[in-house]
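A single structure is presented below for examination.
Excluded from the complex is one protein chain; the other protein chains are retained at their positions.
Lettered A, B and C in written order, each chain numbered from 1.
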Amino acid sequence: MTEHFPALLVILPLLAAVLIPFSPAAVKRSAWHISFASAAASLALAARLAWEAFALGKVSYWFGGWAPPWGIEYSIDPLGALLLLLTAFVTCAALSYSRAAAPAELAAERLPYFYSCMLLFTSGLTGIIITGDIFNLYVFIEIASLAGYALIAAGRRREALVASYNYLILGTIAATFILLGIGYLYMAAGTLNMADLRERLPQVYHTKTVLTGFAFLVVGLSIKTALFPLHIWLPDAYTHAPSPVSALLAATGTKVGIYAMIRVIFTVFKPEFNPSTVPMTVILAGLACAGIIYGALVALAQTNIKRLLAYSSVSQIGYIILGAAISNQTAMTGSLLHIINHALMKASLFMCAGIILMSTGAEKTGDLKGLGRRMPLTMAAFTAAACSLAGLPLTAGFISKWHLALGAVEAGLWLVVPVILAGSLLTAVYFWKIIEPAYFSPAGERRPVRPEAPAGMLAPAVLLAALGVALGLAAHFPALGAGRAAALLLGNP
Amino acid sequence: MIELIAGKYNYWIYICLMMIGFYAIIAKGNLIKKIIGINIFQSAVFLFYISISKVRGGTAPILWENAVLYDNPLPHVLILTAIVVSVSTTALALALVIRIRKEFGAMEEDRIAKLRSDGP
Amino acid sequence: MALKFTLLFLLVVCAAAAVRMKDLLGAVIMLCAYSLIMTLIWTLLNAVDVALTEAAVGAGIVTVLLIAALGRTGSREEDPPPSSLIPSAKQPADRHPSSLAVVRCALPLLAVLLTGALLVYGTLDMPDYSAPASPANLHVASRYITDSAPVTGIVNFVTAILTGYRGFDTFGETVVIFAAAVGALLILGKGGKK
Partner (left out) sequence: MSGRGCGGNLIIKTVSGFLIPFIQLFALYLAAHGDLGPGGGFQGGTIFAASLILYAIVFGLDEGREKVYEKAAGVMAAAGVLVFGGIGLLCMAAGGSFLQYSALLPGDVKTAYHLGIYGVEIGVGLAVAGALLLLFMKTAGSRDD
């Protein structure tokens, strides 16, 4: 049975998602239970697969029993295993948060559809992570995207509809670019399997066809990952989506996009592919640096909490891409660590923002006066997560940014180091805008309806933030795992 | 030069179509017009894939005893999948447009932007 | 050859007309014509399965969905924002701002031309159209043609790949359309009265 785990990891949540929305009322009422059970099962499968992938280096699964270049292959290396584990874990957290949050933000009759879309979204992401076939990647990108568009528009706010529509338009342009890039690569190499492409493409690296295909793939994936300046869909979408959706999307959606980009750059292509006409890595690193500073500066100017968090995402995505662009062992380790760190922390932050909105109605940074005393747990989780994102010592963020800076120094990119430091400083400043009134201002006239949020919402937020601190204290383990994943990816074990 | 044109003009026509659709998506303000643009944009890419599959002298990819050469069936399969994805996207986009129209009473981007900034 | 060239020309005309027309119903009809011509071209290119699907989906379902949506949203594309919605003090500034006009036309045009130029650049050393020895036709595809019928007993190669070799993609495809249906329900709510 264990040999089928890669397939089951994707298929079980998909079938659960199909089962929920059109079943008899009794099944629909337990929609949350079904979706949480399948997410928990996915987490268990992912844990088992991750163990196997780290032990063996690679796990692969052939659909229909067809050998790889002819059939579709699933393949999991340590990097994929890390992402699988992360996605499954955050999905569980977001679902347990949804149990109390979703009924507050959605009409009751839409809940089964909502849970179905959550499962479709995460199984789409899982499919993207696990697949070894580049066209299958496109299909699962579309599953995740369609579910994502619907999820953003699920709430009661009408602004969310426009945000979702704009995301749909940009996302479809991105997907079509990806499809086009796949077509160009197929035309040059005659195969769709990623490992096979890696073997066959070097003979045609010099052609304009391959260069163009590569460019379209990277641009398409950059839109999906919201790399500056293609991030324009992100702030509105994260601001107006229901809070469990913001948490899930911010934690997993963009990360998986980055993962797909890393796959294309490092697995489909070899390091030898460095077109002299267009220095791809320099452009990526430049855009990443610009994104770090731009996102942080715009976040500084925001008064809406969720919008501030959204721009903070633009900035943090810059860090992750920066590490991938520098692409030496240390920087890549930092990049992977920051994927984990940012996923956990941003999920926690969006959950806290949702809790605050639900119990006090506060959306603006100015409305938080005195909240530190009234909602101590929520604000403690928020503060811990913010510290970790800013990269304070003893948090997970410190380890990831330390690796990034070290990697930049190793690569001789001294100019990048001040950008990393300035970005961290700005992160601390914009989070201070939220934390300062909460702890150091006398309470305003807004009184919370309840002293704290329901435990079901609070627990995942606190757990995720605590994990950030724990990973920072026991920095050895995540760094070891990410280091091994990075080494295998870059081909220097 | 002539050989270049003769060998490549099929590809250039699909690029031309694609750019017409792309222009509609990014320059038009009407929400339905953008969806029409997306449809043109995507099917132009489909045309590109199908032109990859054509082989000179090939017949349709169905087993036939008199056939010497077949056209490449793989792009056909990929495009069948992509067409389904395309109609799904269109349908979801239309659902969004209908809700937007209901909530804002408008279908033009700048009018909606105004309503958002003035609105409650 | 001449037929195909004419059809390709008509395709461009229909696409341009669909984009230019202010009457959205007309634009949808143009899109339908575009799909039908596409169907004919694909038939000429021997992609019969794809042509059949495009006829049913592109010319059929997409047109019906668009017209049904137009019935609920109104079918005219508007030029300038109506003045009643603009605060009167701002009106002169908003009506003919030259900078806005630049953003509206020149910037998209520039983006489109750049993208198109990159795509054309990519075609320059592509294998010629319909060359039998291009890599796309040699590696994986040739194996499908020689093996699929003897192994699976299915004489239509497209079906053999669609449900056999790449059956999991097809599973993904049914999930995509299912996701669209659930997504539409999530956005629009259940039927009947509110």
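Here, a contact is a pair of C-beta atoms (placed from the backbone, for glycine too) under 8 Å apart; a residue touches a chain by one contact, two chains touch by 3 or more.
Keep in mind that what you see is a predicted model, and the values were worked out from it rather than measured.
Among the chains on display, the ones the left-out chain touches in the entire complex are A, B, C. Check A:21, A:181, A:253 or A:423 against the missing chain and you find that the one touching it is A:21.
The chain omitted from view is touched by exactly one of C:68, C:110 or C:124, namely C:68. Touch with the hidden chain on the side of chain B covers residues 60, 62, 80, 84, 87, 91, 94-95, 98, 102. Residues of chain A in contact with the chain left out of this view: 4, 7, 11, 14-15, 18-19, 21-23, 61-65. Contact between chain C and the absent chain runs through residues 48-49, 51-53, 56-57, 60-61, 64-65, 68-69, 71-72, 151-156, 158-160, 162-164, 167-168, 170-171, 173-175, 177-178, 180-181, 184-185, 188, 190-194.
By definition in this document, only the chains that are shown with their structure count from here on.
When the C-beta contacts at B-C and at A-B are tallied, the pair with the greater total is B-C. Taking each chain's centre as the average of its CA atoms, chain A and chain B sit 28 Å apart.
The distance from the centre of chain B to the centre of chain C, each centre being the mean of the chain's C-alpha atoms, comes to 2 Å.
In chain A, the residues that reach two or more other chains under the touch definition are 135, 139, 142, 146, 149-150, 153, 161, 180, 186-187, 192.
Residue numbers of chain B whose C-beta contacts span two or more other chains: 22, 52, 74-75, 78, 81, 85, 88-89, 92, 96-97, 99.
Note for the complex: chain A touches chain C at residues 14, 17-18, 21, 63-64, 66, 69-72, 107, 109-110, 113-114, 116-117, 120, 127, 135-136, 139-140, 142-143, 146-147, 149-151, 153-154, 161, 180, 184, 186-192, 200, 204, 207-209, 211-213, 215-216.
Those residues of chain A whose C-beta lies close enough to touch chain B in the complex are 135, 138-139, 142, 146, 149-150, 153, 158-159, 161-162, 164-165, 168-169, 172-173, 175-176, 179-180, 183, 186-187, 192. Those residues of chain C lying in contact with chain A across their complex are 118-119, 121-127, 134-141, 143-144, 164-169, 172-173, 175-176, 178-180, 182-187, 189-190.
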